[in-house]
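Missing here: one protein chain of the complex. Every other protein chain is in place.
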Amino acid sequence: MLKGKLSGKRKAYITAMRTAMLVSTVLTAALVLFLVIYVLIKGIPNISWELISTKPSYLSDKIGILPDIMNTVYIVLATLVIVLPLGAGAAVYLTEYAKNKKLVGMIEYAAETLSGIPSIIYGLVGMLFFCQFLNMETSLLAGALTLVIMNLPTVMRTTQESLKTVPQSYRDGAFGLGAGKWRVIRTVVLPGCVDGIITGCILSVGRILGESAALLFTAGFAHALNGIIDGLTSPGATLTVALYVYAKEQGEFGVAFAIAAILMILTLLINLSATLVGRYFAKRRNV
Amino acid sequence: MKKNRLFENIIHGIFLILGLITIGCVLLITVYLVISGIPAIREIGIIDFLFGKKWASTAEEPAFGILPFILTSVYGTAGAIVIGVPIGFMTAVYLSKAAHPKVRTVIEAAVNLLAGIPSVVYGLVGMLVLVPGIRKLFNIPDGASLFAAIIVLAIMILPSIIKVSITALDAVPKEYEDASLALGATPTETFFRVSVPTAKSGIAAAVVLGVGRAIGEAMAVMMVSGNVPNMPSLFQSVRFLTTAVASEMAYSSGLQQQALFSIALVLFLFIMLINAALNFFLKGNKEG
Partner (left out) sequence: MSDIMTAKELCLWYGSSQALKNVSISIPEKSITALIGPSGCGKSTFLKTLNRMNDLIPEVKITGEVSYKGVNIFDSSVDVCELRREVGMVFQKPNPFPMSIYDNIAYGPRTHGVKSKAKLDEIVERALRDAAIWDEVKDRLKKNALGLSGGQQQRLCIARALAAEPQVLLMDEPTSALDPISTSRIEELALQLKEKYTIIIVTHNMQQAVRISDNTAFFLLGELVEFGETEKLFSQPKEKRTEDYITGRFG
């Protein structure tokens, strides 16, 4: 009597569901594999020393992406320098100072709202506020400030999460020794959120590298080679924006794929480091 | 002592300001969009603006009807959801419940990579693989179409759908699944009849998040959709709300530019609606 096998209907249902799960998963995996391999195969042969070490010249009709690389570096640095203290500070306020539940709720809701706003809207408001109202013109700095707003929720959230893992007893211990609030934060709380800040930093770098819509109207698409000070105050394309311009406006697909391959490799590295850092911190916390 | 107190208060004040920055940013964005978005709507008339079928911003007698953009965004998002959600959902169930831990780690890393790839890279691959592919497959003059955009969007929302669904499915108490197995259900039946219904608000949140991602995407869509302000049709060039803003902003002025701000305002309202829905589902999840 135990040997009555599953009825045909049940068997069909199970087979259908299992097949759907497997097909979907294989499809997802195949998609990623295809994208990575396709972009690398089309892009890497187009990467040359000349391409990444020169600026474009109309005279010799050559394209170089060094300015775009430098712009990307500048904008990443400028954004991080501003967003890390702001985001971490907001997180410290939420976990250490804020007592009013309503205010905390509002701040968290605001952060959620920010992370849901599409980048094209950031670009537009960035253009109106930073470029026009604050008179920064189209510049890398205006772009960086726009990206600061975009990445604020990310840094805030990762810092908050790491602050939650600082045991209350540490704070109580420090307070018990008569330390003032700021001293407790500086000596006990802030060291505990370093991992959150680093994680937020990595995630932000990934988003900044990938961002384009928010930068089109704030940072512009110039290919001039500048130092960091001049660079921040003048317009410039990052790698993603340059990719868009070369592919869509100029039909230079070779260069576009070279940039795509560089971006793909950077994305791989960022994901890898996020995973490794996450594992490292998880291990350290468990010990 | 008094000096100390003052110092602590100053520090407190600084952190308070930092905490309030997010609220300030949301207000800034809202205020700017409303202030800059209203004038054009007033001038054009809200009915003509929202339901006008013709967009000809640079014509001699300009027309500013954004119904084509609204419908394109809605259809495009719906299409992406119809294709992306089943695939993402099934992948999530497999990874959360059925997959070997090693398989899960590898595929999750792949999904994270998918989330990290810049949208212009999707656009580029779409332009050179998808668009010509669609042209040949369906034998139409230009493959840059709503259909191409739908496919790209479906791929781009996969990571959000998969990751949020996995989180919800992982949180299903094992006791529920054990009870189902003990009643003689097979593991697969248990996943779909007990685990999935239990995680349903989390999965709904994943879908809403996907909707938000799809409706807000600009660059990738711009590169594959042809960017002509037609009323939406699957194999025609179309323009989305996002791409309408992006494609004309650089050279616009006057009423045309103001109308672009109004489009952004409409898009923003859509997003706020989606955020409210998302909040609703996530809250429901915590209570249930």
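For clarity, chains are labelled A and B in written order, and residue numbers in each chain start from 1.
Quick note on the criterion: a residue touches a chain if its C-beta (ideal position, glycine included) is under 8 Å from a C-beta of that chain, and two chains touch if they have at least 3 such contacts.
Nothing here was measured: the structure is a model prediction, and the numbers come from that model.
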{"item": "Touch criterion as defined above, residue of A:S7, A:S60 or A:N135 at the omitted chain", "value": "A:S7"}
{"item": "Sole residue of B:T72, B:S180, B:T243 or B:N275 that reaches the chain not shown, by the stated touch rule", "value": "B:S180"}
{"item": "On subunit B, residues whose C-beta touches the chain left out of the figure", "value": "173, 175-176, 178-186, 189, 193-194, 197-198, 288"}
{"item": "Residues from subunit A at the interface with the omitted partner, ascending", "value": "1-7, 9-10"}
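The rule is simple: only the chains that are shown with their structure count from here on.
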{"item": "Chain centre separation in whole Å, for subunit B relative to subunit A (CA means)", "value": "17"}
{"item": "Partner subunit B, residues of subunit A touching it in the complex", "value": "6, 10, 13-14, 17-18, 20-25, 27-29, 31-33, 35-36, 38-39, 42, 85-86, 89-90, 92-94, 96-98, 103, 106-107, 109-114, 116-125, 127-129, 149, 152-153, 156, 180-182, 206, 209-213, 216-217, 240-241, 243-244, 247-248, 253, 256-257, 260, 263-264, 267-268, 270-271, 274-275"}
{"item": "Residues on subunit B engaged by subunit A in the complex (per definition of touch)", "value": "4, 7-8, 11-12, 14-16, 18-23, 25-26, 28-29, 32-33, 36, 86-91, 93-95, 98-99, 106-107, 109-114, 116-121, 123-125, 127-129, 155, 158, 162, 186, 188-189, 191-192, 212, 215-219, 222-223, 242, 245-246, 249-250, 260-261, 264, 267-268, 271-272, 274-275, 278-279"}
